[in-house]
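What you see is the complex with one protein chain gone and the rest in place.
Chain nomenclature is as follows: A, B and C, assigned in order of appearance, with residue numbering initiated at 1 for each chain independently.
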Amino acid sequence: MHAADAFAKTRAEGRAALVGYLPAGYPTLADSIKAVDIMIDHGADIIELGLPYSDPVMDGPAIQRAADQALAGGFRTRQVFEVTEAVAGRVPILVMTYWNLVERYGVDRFARDFAAAGGAGLITPDLIPDEAGEWIKASDAYGLDRVFLVAPSSTEERIAATVAACRGFVYAQSVMGVTGARAATSAVAPALVERTRKHTDLPIGVGLGVRSGDQAAEIGAYGDAVIVGSAIVNCYLDAPDIPTGHQRLAELTADLAAGVRR
Amino acid sequence: MHAADAFAKTRAEGRAALVGYLPAGYPTLADSIKAVDIMIDHGADIIELGLPYSDPVMDGPAIQRAADQALAGGFRTRQVFEVTEAVAGRVPILVMTYWNLVERYGVDRFARDFAAAGGAGLITPDLIPDEAGEWIKASDAYGLDRVFLVAPSSTEERIAATVAACRGFVYAQSVMGVTGARAATSAVAPALVERTRKHTDLPIGVGLGVRSGDQAAEIGAYGDAVIVGSAIVNCYLDAPDIPTGHQRLAELTADLAAGVRR
Amino acid sequence: MPNPDASGHWGEFGGRFVPEALIAALDELEAAHTAALADPAFTAELEQLGREYGNLPSPLYFAERLSEEAGVEVWLKREDLNHTGAHKIRNVLGQALLTKRMGKRRIIAETGAGQHGVASATAAAYFGLECTVYMGEEDTRRQALNVARMRLLGAEVVPVTTGSRTLKDAMNEALREWVASVDHTHYLIGSVGGPAPFPQLVRDYCRGIGDEARAQFLERTGALPDVVAACVGGGSNAMGIFTAFLDDEAVKLYGFEAGGDGYDTGRHAATITAGQIGVLHGARTFVLQDEDGQTVESHSISAGLDYPGVGPEHAHLAATGRAAYEPVDDAEAMAALEKLARTEGIICAIESAHGLAGALRLAKGLKAGSRVLVNLSGRGDKDMGNVVEYFGFAGAPEKSGE
Partner (left out) sequence: MPNPDASGHWGEFGGRFVPEALIAALDELEAAHTAALADPAFTAELEQLGREYGNLPSPLYFAERLSEEAGVEVWLKREDLNHTGAHKIRNVLGQALLTKRMGKRRIIAETGAGQHGVASATAAAYFGLECTVYMGEEDTRRQALNVARMRLLGAEVVPVTTGSRTLKDAMNEALREWVASVDHTHYLIGSVGGPAPFPQLVRDYCRGIGDEARAQFLERTGALPDVVAACVGGGSNAMGIFTAFLDDEAVKLYGFEAGGDGYDTGRHAATITAGQIGVLHGARTFVLQDEDGQTVESHSISAGLDYPGVGPEHAHLAATGRAAYEPVDDAEAMAALEKLARTEGIICAIESAHGLAGALRLAKGLKAGSRVLVNLSGRGDKDMGNVVEYFGFAGAPEKSGE
């Protein structure tokens, strides 16, 4: 399954896709599998598994804490394949990862093992196409999606080059800043999506800051996918216990899924 | 009474004079008067009253502590005249003082009040004749003894100039170092006395480090006066109470007095 | 100039491993830096600033008594005499002047023990720029005096409470913050690390160390040194002195990394010697990392060397063999610090003592009369707390005088 499969469905339904993010291994290895199932059960169209990393420069406090907790719990890179294998088949599973983890595992080896586990592709927040030669080769070899980011500060030339390197969808970083739930979504996001569309027919996902069905509906009006991360992580961070977290996640996902269907 | 009176007597007796030093106001004002009486009763020929000072650069730890204690007890410069008046008449009373105290009181005024109290003269450890113009005038005016110091490091020229400015006796600092009881008396002292004698007929007192009758006898063999300070102060510093101190002082003075008479 | 290729790589090292959001700013920075270096007005202003304010050039000093003990000639480049007490003033003055030139009004910086934070706050005060310094919360406690210095200089100090709460996390936080403020804010990075063009840019502002030293050495001895030695944390002082000698093939270049408790204990910061190639803080270089690529905490008595990465140009010099890198452990560094104090009356930074210690170790294998140039990158005032602890110099009297 690839991202394109999910977008074929959502385009047919005339709506944006809902992308749910959670670090693999958080709140525990088993519960991260359970959480992915909950998200899919409640309407997520694509799953983005975070690979916990010691130095996550693009993440805000919520995702940092979740990743720290997963690592403190002994999470190992190879376990992302276990999670992928356990949840794959219903919706496309992408992994969002800082580059050093892939490079250390071996780029080709990572692509091979991830594809074998049923994974769809990678989202690479600190890898730009300029540095991605080896990854492009490996993703071609194993037929994986390649999601690079565009940002409000990107020039036309960079947007063009970046979308040309993408497969599956394009990730539009909608605010200049780290991941994290914000009260209002970004005003610059529609403009960025519009600029990006001029260069590609690929679906465009909009990330950063979404935490309610209302916001999802607002973004779904111009983006092809609504990406939700910190708000999902917060279901567990703020909860007294994991079952409560699961319940909150179910409610949040349902609200978001209703949002993209409005 | 002047120093000369005491030396006339000791020379007649063919022996050295015993000079006992104690800071005025130590261990208390009254007890310093009592202590002087004890010293005279037990054979001291000359009394040297120290004027307690905050910065006694030529004194070792014993005399420093005694002076600190006197000052902490509220001792005032003018009280040295009280002490002098109380004890004067039996033997010559000299005051040993750092110069700032005299300058601050007024050199002429100090000389006048001290002479009026029956004092014999001053010993000035940090005043050299070169700086002593005002003091020489005042001491002439009030007929006071002027005791300057010579030291092992003094040149012939300086010894000559210093003894020329002295009246009463000359103070030979017998070791290069501060006041304080030492086990052995200085080897350089006889040489210094010998050098000094070439320049003067004045009696020569030898100070620093004497603490027993034996040492007094040894010094009395070549010096005209044996000056004892720290050992006397130690009678009180080490004593459990003042009466014990008085008793120890009586014993020490007797021992020293026997020494200069051997 | 031994610059990286157009994409900011020296061989396989360097590059830009950062969010796309920062690429435009890095491009702008690279263009501004290139233009500035080519502008005689900029370079003249920087030179004057260094001279009148920074106390540059720093003297080259022949350490006569130390040389006698070492058996070779030991020459010290006295960066400890610069304003604020280390080579770091060169970097911050250069970048702050560039910030002005780019029309930005604010700088941010990361700091470990606080040295780079103080230097940045100094430059900000001098140029009237706003300044925010990110510092691991642990470090703000351990280095309270440097926090006070920064505040006195008018900077805001933000304690970073994530990750291991030390330098690497402060750097993460600075990068995060930069993404959000890049339109009016320059990230004044503290060493020759980070995404291109930072490693080259910082080196360009620090290379005066070597340019001066090379000329001074020729003038004083009529020859070049046989060996040039420096400590390597991020690597700015080492690149600063190496650069001038890169083309002098006979001159051997040595970088000394922090060996911490001892290389064998695994508790060290010897990134090149013990690390593997990886990506950290925006560049491909050597990194202390575990099997999975998670960054491993480094250890050193020297806060300024206590970093699990290293500038990519050093990685390249190591890989090509142009420079050699060896670890110096805490004990060896502290012994060198003490020896320099006793023989020459110079208390250097513990960082710098690593470079000196390595040079003294090398000296044993050199011919008598060889000439060793050591970059004395900073003074030791900041380190006296550690020195007291290490040597057990209590405040208590060693002998009571009366």
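Simple rule for what comes next: a residue touches a chain if its C-beta (ideal position, glycine included) is under 8 Å from a C-beta of that chain, and two chains touch if they have at least 3 such contacts.
These numbers come from a predicted model, not from an experiment.
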item: Sole contact to the chain not displayed, among C:102, C:125 or C:274; value: C:125
item: Contact partner of the left-out chain, one of C:45, C:261 or C:344; value: C:344
item: Option from B:32, B:162 or B:253 whose C-beta touches the chain left out; value: B:162
item: For chain C, the residues touching the chain missing from this view; value: 51-53, 55, 59, 61-62, 65, 78, 81-83, 85, 121-126, 128, 134, 137, 140-141, 144-145, 147-149, 151-154, 156-162, 173, 177, 337-338, 341-347, 381-382, 384-385, 387-388, 391, 393-395, 397-402
item: Touch residues of chain B, complete complex, unshown partner; value: 53-61, 64-65, 68, 71, 76-77, 98-101, 103-105, 125-128, 130-131, 148-155, 158, 162, 173, 175-178
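Simple rule for what comes next: only the chains that are shown with their structure count from here on.
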item: Chain pair whose interface holds the most contacting C-beta pairs; value: A-C
item: Remotest chain, chain B as reference, centres from CA atoms; value: A
item: Distance from chain C to chain B - Cα centre to Cα centre, in angstrom; value: 66
item: Between chain C and chain A, distance of the C-alpha-averaged centres to the nearest whole Å; value: 38
item: Multi-chain contact residues (two or more partners), chain A; value: none
